[in-house]
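With one protein chain held back, the other chains of the complex are shown just where they sit.
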Amino acid sequence: MSTLDVTAIKADFPILSTTVRGGHRLVYLDSGATSQKPTVVLDAERNYYEQHNAAVHRGAHALAELATEDFEAARVTIAGFVGARAKDLVFTKNATESLNLVSYAFSNATALNNRGAGLIDPRFVLNPGDSIVITEMEHHANLIPWQEVCRKTGATLRWIPLTDEGRLDLTHLEDLIDHTTKVVSVVHQSNILGTINPVKMLMDRAHAVGAIGIIDGCQSVPHMPVDVHHLGADLVAWSGHKMLGPTGIGCLWGTEEILEAMPPFITGGSMIQMVEMEKSTFAPPPQKFEAGTPVVAQAVALAAGARYLEKIGMSAVADHEFELAEYTVDALNALVGVRIIGPANAHERGSAVSFVVDGLHPHDVGQVLDSRGVAVRVGHHCAWPTCRRFAVPSTTRISPYIYNDTSDIDEAIDGIVAAQEFFGVK
Amino acid sequence: MSTLDVTAIKADFPILSTTVRGGHRLVYLDSGATSQKPTVVLDAERNYYEQHNAAVHRGAHALAELATEDFEAARVTIAGFVGARAKDLVFTKNATESLNLVSYAFSNATALNNRGAGLIDPRFVLNPGDSIVITEMEHHANLIPWQEVCRKTGATLRWIPLTDEGRLDLTHLEDLIDHTTKVVSVVHQSNILGTINPVKMLMDRAHAVGAIGIIDGCQSVPHMPVDVHHLGADLVAWSGHKMLGPTGIGCLWGTEEILEAMPPFITGGSMIQMVEMEKSTFAPPPQKFEAGTPVVAQAVALAAGARYLEKIGMSAVADHEFELAEYTVDALNALVGVRIIGPANAHERGSAVSFVVDGLHPHDVGQVLDSRGVAVRVGHHCAWPTCRRFAVPSTTRISPYIYNDTSDIDEAIDGIVAAQEFFGVK
Amino acid sequence: MDLESLYQDIILDHYKHPRGKGLLDRPMGSAFHVNPTCGDEITVQVNQDPQGGLIIGYDGQGCSISQASASVLVELIHGETIEKSEEIRKAFLEMMHAQGAGDPNEDILGDAIAFAGVAKFPARVKCALLSWMALQDAEIQAGLLTTGEGA
Partner (left out) sequence: MDLESLYQDIILDHYKHPRGKGLLDRPMGSAFHVNPTCGDEITVQVNQDPQGGLIIGYDGQGCSISQASASVLVELIHGETIEKSEEIRKAFLEMMHAQGAGDPNEDILGDAIAFAGVAKFPARVKCALLSWMALQDAEIQAGLLTTGEGA
């Protein structure tokens, strides 16, 4: 039995009491893509603009002080949410930028090194023969940046393959992550398969060969208790909009040592120490990585979201999601002509569940669900190679969150059956 | 006489009726750093979250359609604000990212070219001997990215020097922008000096030598009518938060041809055409440059800001600012011991006016103004080399906007005199 | 929402019984298009018979809308002149961009008129257009059309 009072939680999200498609109650099961926002988050953002808005870290006037305080207090809250210190948390615009910030540390360091431009940390310099290891279940955000780094440096991209049930196939791990490996970057919880990966072990393996270990926490930080220090990674990236926060904010946590060592990514104002026309020096992290006017209102709002989640308790959230995962998996398993893509049980998996329906294209399944007010995602979920691995062009995905209960899953299941009937495949 | 009804406009900005520092009416004269936000902007953002929030360009359900429509309609509005087509407008997180997106086109193209990775447009490939030309009045956002490109490629950074009155010294322009020049990137209106630069002429010169022409429009787009097609540039960057919009959104306009030719910057989801583990191909612009979940709510809110400005009329805004500039310059010129840094008349300048007070440090001037509720910016305004050029460590800057009138300027002037008295330098 | 207005019987029929599916032996032009959001794929090929009539081949996988649209395309374009083909293609594009408004010409569009309802679903418009975009590219490749024409 879930310990979450889902009815009370739902009431905190104005959009969940709207109707869609001619009067249908909105059943929002697309939180893997983006979560909805509770009133406290919207209020926090608005209050910031109505009371404290000013340029941060720059002005000496009253508003500038208040805005700076708000922004840095938000950093403390959001860092605390993952057990980190504020000074080790960098704000970006989304997880994609966070991961690019990291990948560009490698291509920038390599370019600077090749031109002999200053003292470059050799851990970030890539040469042909070096390897970067990811998995076959990465979101494009943790795949394409590394493809690009490889194109620019001559390094080789490797990936850990998947088993038929959607888990990492670790058989040849020691060969995949070897002495040539300089980066190991893996998703904590797959957004398409739902699989939770043994990241600690992978990070340990990365460190054993001297590689830098990175975790894409987009689907874990919002859904389970995460303490960055327990993950064993050097860097962890995630997004605000999937954890009740606004669009336009992402996070990157790193160890102090790694953030110090990494060259900057986006450069400009507020990330400098000293500027002359000829050359500049840079501020210490996190400022070094936050050029330009930062995402101030977004940070303030995301902090309100983090506090909302903390009040519920992330263990309670994880328990709730486990129950929903179990319920969803069981219900889908019970349907004739429906196949789960990813672990078909609730063990070490999140509540996002992908599936295909025999004889039906996911777009058509999604359309029928939508006509009943049920919002799910169809497509390759920005994990196209994972779809290829399972020989499907795309999937339909149910991804619930704290404001969903089993009645919402029931609506989705009913919709799938209705789709089968409508298209006559049952 | 100003045609703007400043009293009515003020009433649209909730923060302007707050008080600071123990009951002083807030006199906000720091809009060069960031503008305040009218209620319509805050409402637009909130309504989006409460009614339409979903992942854009990805889902097939009702909310996803509404969110995508909102986002793309915002693009049409904001592009229209500068006379552009929606498909030529890229959303970023701030102008700093916009300018980095452009500068990275050069360093990425160069790195790819050096590795023989595919067909690279030679206009973006930089070699030692090539030059990049900026000015001595650039914001750090249009300086440091180019310093970094030079460090990575061996190209040389050149800059157009300044006259004592704070205008571009064009005496040696033909030598500065010559056949070695591949980039000319200049600020339209200086955020520190207020100078409005003859950008069309500079862009024409850039094109005459085959260079790509870029304009930093941060301080022009919010303050005067700007039609990107009249500027003669290939690319124009600006920020949302300085034109009534929220934090966390920037813009980059480019000609279709240039945007097509530029390699992507941040890579990941939503900017792809086809993805395999081994390689990917990219979507056409603007998507190519908008990896990851975009700044949806911010775009919707910024569009509301643009509509608000259009209702006032950008010509009326420019007239109003001209009057304020004239008033401010005259008032400062009339003070003993006060020196304007930048043009000391209202000809070809914006309303942002920097100055120094003999015997007083800008921090102390700003502090006295602040104690009276007057918010101005003190420091180097992210244009440190410009301060060096005028042999001052920093300046105090008055920068008004549509919600300010001459009575606000009077408050600042009174505060300057009070500062002189408090520190006994008068 | 009215599922029937989207999934007209004609569409479902073309989906279940696609007309003329299959690739050509030696096409003059061939274009492969994907829908990057869902991975749907289509290849459209063209040849021209001595009398100037178009010969269309296609293959693909995807949702009911994209596959039915390709089948309708073959039915409409096959045997027509390039001029007529352009007329039909442009009428189809116009209908798909009309968001359910507009007044599609049934004489020109034939079975394709059934897609008028799809235009009300922005996310599905791309599906319906996939094969038509590929057709244009294949015709350009075959030298029957010059770049940029119409679109």
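In order of appearance the chains are A, B and C, and numbering begins at 1 in each one.
Criterion: a residue touches a chain if its C-beta (ideal position, glycine included) is under 8 Å from a C-beta of that chain, and two chains touch if they have at least 3 such contacts.
Quantities reported herein were computed from a predicted structural model and do not represent experimental measurements.
K.L.:
Need the list of shown chains touched by the one chain that isn't shown.
P.N.:
A, B
K.L.:
May I ask which residue of B:147, B:239 or B:371 touches the chain that does not appear here?
P.N.:
Looking across B:147, B:239 or B:371, the contact with the absent chain belongs to B:371.
K.L.:
For a quick check of understanding: of A:60, A:111 or A:387, which residue touches the chain that isn't displayed?
P.N.:
A:60
K.L.:
For the chain not shown, which residue from A:5, A:69 or A:330 touches it across the whole complex?
P.N.:
With A:5, A:69 or A:330 as choices, the missing chain is touched by A:69.
K.L.:
Even though one chain is hidden, which residues of subunit A still touch it in the full complex?
P.N.:
Spelled out for subunit A, the touching residues are 57-60, 64-65, 68-69, 272-274, 283.
K.L.:
State which residues belonging to subunit B touch the missing partner chain.
P.N.:
Residues in contact with the chain left out: 21-22, 24, 361-364, 367-368, 370-371, 378-380, 384, 387, 393-394, 422-423.
In this section, only the chains that are shown with their structure count from here on.
K.L.:
How big is the gap, in whole Å, between where the Cα atoms of subunit A centre and where those of subunit B centre?
P.N.:
30
K.L.:
Listing for subunit A: what residues touch at least two other chains?
P.N.:
Only 21, 363, 367, 370, 378-379, 384 qualify.
K.L.:
Subunit C: which residues touch two or more other chains?
P.N.:
Each of 1, 37, 121, 124 in subunit C touches at least two other chains.
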